[in-house]
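One protein chain is absent from this view; the other protein chains keep their places.
A, B and C are the chain letters, set down in written order, and residue numbers restart from 1 in every chain.
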Amino acid sequence: MKAEGIQAASWLLVALPLAGAAILLIGGKRTDKWGHLLGVAMSVASFGVGAAMFVQMLGYGAEERRRTVHLWDFIDVGSFTVGMDLLVDPLSISFVLLITGVGSLIHIYSIGYMSHDPDRRRFFAYLNLFVAAMLLLVLGGNYLILFLGWEGVGLASYLLIGFWQHKPTAATAAKKAFVVNRVGDIGLVLAISLMFATFGSIGFDQVLGEGAEHAGLASQLSTGTATAIGLLLLLGACGKSAQLPLQSWLLDAMEGPTPVSALIHAATMVTAGVYLIVRSAPIFEMSDTAQLVVTIVGAATLLAGAIIGCGKDDIKKALAGSTMSQIGYMHLAAGLGRTGYVFAIAHLIAHGFFKAGLFLGAGSVMHGMNDDVNMRRFGGVRGFMMITYATFGLGYLAIIGFPFLSGWFTKDGIIEAAYAKEGTSGIILGSCALIGAGITAYYMSRVMFMTFFGEKRWADDVHPHESPKVMTVPLMVLAIGSVFAGGFLVLGGFAEFLEPVVGKPEHEHHFAWLTAPGAATFVLMLIGAGIAWRQYGARPVPREQPAGSFLTVAARKDLYGDALNESLLMRPGQWLTRLAVWFDGRGVDGAVNGVAAGIGGTSGRIRRIQTGFARSYALSMVFGAAVIVAALLVVNVA
Amino acid sequence: MDLYVPIIVLGVLAFAFAAGSVAMAAVTGPKRWNRAKLEAYECGIEPTPQPVGGGRFPIKYYLTAMLFIVFDIEIIFLYPWAVAFDRLGIFGLVEMVLFILTVLVAYAYIWRRGGLEWD
Amino acid sequence: MSPGHYLALSAILFTIGALGVLVRRNAIVVFMCIELMLNATNLAFVSFSRMHGNLDGQIIAFFVMVVAAAEVVVGLAIIMTIFRTRRSSSVDDVNLLKY
Partner (left out) sequence: MTSHVSAALAPGGDIPAPHIEYGQIMPILLVLGVAVAGVLVEAFVGRTWRYTVQVPLAFLGLAGGFAWTIVLGLRDETHAVAAEGALGVDGPTLFLQGTILILALVSLLLIADRGTGSFAAQAAALPGSEAEQRTTAAGIIQTEVFPLLMFAVGGMLIFPASNDLLTMFVGLEVMSLPLYLLCGLARRRRLLSQEAAVKYFLLGSFSSAFFLYGIALLYGYAGSVKLGDIAAEAGRDAGSETLLLGGIALLALGLLFKLGAVPFHMWKPDVYQGAPTPITALMASCTLVSAFGAMLRVFFVAFENLTWEWRPAMWGVSIITMIAGAVIAITQTDIKRMLAYSSIAHAGFLLTGVIATSREGLSSTLFYLAAYGFTTVGAFAVVTTVRDAGGEAGHLSRWAGLGKRSPLIAGVFAFFLLAFAGIPLTSGFTGKFAVFKAAVEADATPLVVVGVISSAIAAFFYVRVIVVMFFSEPEADGPTVVVSPATAAAVVLGLAATVVLGVLPQPVLDLAGHAATQMFVR
């Protein structure tokens, strides 16, 4: 159905921040004075458009909420057309509101956080660029537009991680994020190519179908193809969402400014993988294997992330581990099929609020502590920054799943849904999620105690102070979200809202205030928090890192993710490059020279024959010709 | 497969002959490597007159040689035409005049730019 | 002699030329080897022309000769320039551009 009214102008959502970024980047130093205000204004304006679209959507019946906007034909070659299409439906509008809403708050916060940075204008330009790309990703009406946004957020993320380029660690981290994401991108590109080869189309309308029935071309897929496409999509999702085995970049990405960590590496971009899987639900539903792999990846990552979070003394890295873990929950839910989609998205939104709040809170603490990130040099900050303490605390309670806060509604939902899955896999997955919840409580409590409680452990020249209003007001808004978002979504009919997109679950799920998994979660949460209290609350925290057990050391080293990557990906790559260069420049000569050296002194003449580079080029041409002739003959005979 | 026997035999023969002559030269030839081998003419005779003070290379020889080749080769197209000019008729004549004019352009260029002066 | 023999000769000449390009160091000799290859081709053209009984091959040989002459001129000009700069006509000495 074609969009009308403000929805027909949904391109504004993308165009506004994009224009902001363009003005700030092209304008250069001239826009230094008011650049950050323009950035905020564009983001808020986008939010306004998004909210208006949402209101308009609420006015439609459930079946009429799916609207498309066709801007122009992008590519039309032969039998194949890809348009610049946008899709406005309950799923994309949820993301639009999250991105622009949280995004605007973080924009505002950044005014204060980046106030001392000479490059603040450029920072806002990149932030606007990110918002535009992310909105394009979720609004795209076909996989190509989605890919466009996908690449755009990758670029923005890359630019922002490396924003403080004078730090070599930041530059390395940016590069790493880029490389790892390329691996994921290959998966996505191949998935899209495969879709094109199978369906002859990559539009959501054709592939996925236009309604909750998921009656698109995907419904006629053979299991094998569906599995292949699904796994490739999952590879893409893993790269973007830092899931195993492509998780390693996220922890390093914390080198970026804290608002970036909050917006891109917690609330929005890293959840794009979840969006991709939920959006492609009709494909995953055709393959049990693909769905199972999604859940396994999710479960494994949620445990790995949680364990990594336990070992980190860097407050941002601890939170980054937590992000991995929470996104693991979302993937787990998304892999559960129709019962899980709603929880995945609900948890995603709730997580967007509380994790952004936690990161911004951490940023506020760092702001007051001379940009230190080591929690062993915090302690007892509580008394110096009350607002930060209170908002961070609410976020903390939300994430560990304290009853009636956001996390309790959404995460318990996921755990219940996992247990509800048939067979032993349900029990295993559910147990993973349950144990993960306990560990979450442990490491988040550890962060809380080490930062806000206990003795002062900071140096004499550090004078903790509360951050300015421009930073604390967004904190308070996000804290409100952390408290109420989950309940609002779960009790407020979010499931019915999303139903036209993700479909009706096979078993009607009714919310219950007290369930067995819920109770178990609560108990585990208390245990986890209790252990943390015993270790970090009741005892003084050493300023230096103790040696720690095997598991702690492993967690500190990101569970050896880097070492693994290095041996599996980087080394062969470098080796290959070196080999190729060697062959190109010296190969022919080198080989000849090598032989010559072997023969020894008599080889003077031979070496004379084969030392010229131009001639070795000619030799390679002759060689190539011989190979081609041979190939032609062989093929012809065969 | 029989089809390829001749070409393979031919290839082997050609390569063997070529490699053989190079190898033969290396084995039987006198092995005196000296600067003369790298001289422009590579015939063992030093170019005369000797470059002044080992300085400038007498490029004039080459220039003249090049010019000779350019104008000499035109005869290739004139010759067949001369054999059949009566049957080619007016079209052939016009084409030939055009061709010669084009060559004259090159001649004019060389003449005007001093390519024909010995010093 | 049948045209086949001429073809064999042409193949041998062509191979000698190609091998010469690979083993000789003096740029002018390398260049002469390339000319040898072109003329071997001419022999092939003329032999094939004889085999097929049409004149196309002979006409092509004319064109090839002209092209070869033009190539000589361009080649000599280039080789002379670099010889004057570097005082060497060895193709092995021109290897500043590599890797």
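Criterion: a residue touches a chain if its C-beta (ideal position, glycine included) is under 8 Å from a C-beta of that chain, and two chains touch if they have at least 3 such contacts.
The shown structure was predicted, so the numbers you read here are calculated from the model rather than taken from an experiment.
**Student:** In the intact complex, which of the depicted chains does the undisplayed chain touch?
**Tutor:** The omitted chain makes contact with A, B, C across the full complex.
**Student:** Decide which residue listed in A:A52, A:L148, A:L292 or A:I480 touches the omitted chain of the complex.
**Tutor:** From the options A:A52, A:L148, A:L292 or A:I480, the contact with the absent chain belongs to A:L148.
**Student:** Please identify which residue in A:V189, A:A390, A:V462 or A:L526 touches the non-displayed chain.
**Tutor:** Reading the full complex, the residue touching the unseen chain is A:V189.
**Student:** For chain B, which positions touch the chain that isn't shown here?
**Tutor:** Residues of chain B in touch with the missing chain: 3-4, 6-7, 84, 87-92, 102, 105-106, 108-109, 111-113.
**Student:** Using the document's contact rule, name the residues of chain C that touch the chain not shown here.
**Tutor:** 7, 10, 14, 17-18, 21, 27, 30-31, 34, 37-38, 40-41, 44-45, 47-48, 51-52, 54-57, 59-60, 63-64, 67, 70-71, 74-75, 77-79, 81-82, 84-86, 91, 94-98
**Student:** Contact with the hidden chain only, please: which chain A residues?
**Tutor:** Listed in rising order, the touching residues are 25-26, 28, 72-78, 80, 144, 147-148, 151, 155, 158, 162, 165-166, 171, 174-175, 178-179, 182-183, 185-186, 189-190, 193, 196-197, 576-578, 580-581, 584, 614, 616-618, 620-621, 623-625, 627-629, 631-633, 635-636.
Methods note: only the chains that are shown with their structure count from here on.
**Student:** I want to compare two interfaces, B-C and A-C. Which one has more contacting C-beta pairs?
**Tutor:** B-C
**Student:** Round to the nearest whole Å and give the separation of the Cα centres of chain A and chain B.
**Tutor:** Computed value for the inter-centroid distance: 67 Å.
**Student:** Please tell me the distance, in whole Å, between the geometric centres of chain B and chain C computed from their C-alpha atoms.
**Tutor:** That gives a centre separation of 9 Å.
**Student:** With centres defined as the mean C-alpha position, give me the chain A-chain C separation in Å.
**Tutor:** The mean C-alpha positions of chain A and chain C differ by 61 Å.
**Student:** Help me check something: in the complex, which residues belonging to chain C touch chain B?
**Tutor:** Contact set of chain C toward chain B: 8, 11-12, 14-16, 18-19, 23, 25-26, 28-29, 62, 65-66, 69-70, 72-73, 76-77, 80, 83-84, 88-90.
**Student:** Given the complex with chain A, which residues does chain C contribute to the contact?
**Tutor:** Touch residues, chain C against chain A: 18, 21-23, 25, 30, 90-92, 94-95, 98-99.
**Student:** Could you pull out which chain A residues touch chain C in their complex?
**Tutor:** 581, 584-586, 608-615, 618-619, 622
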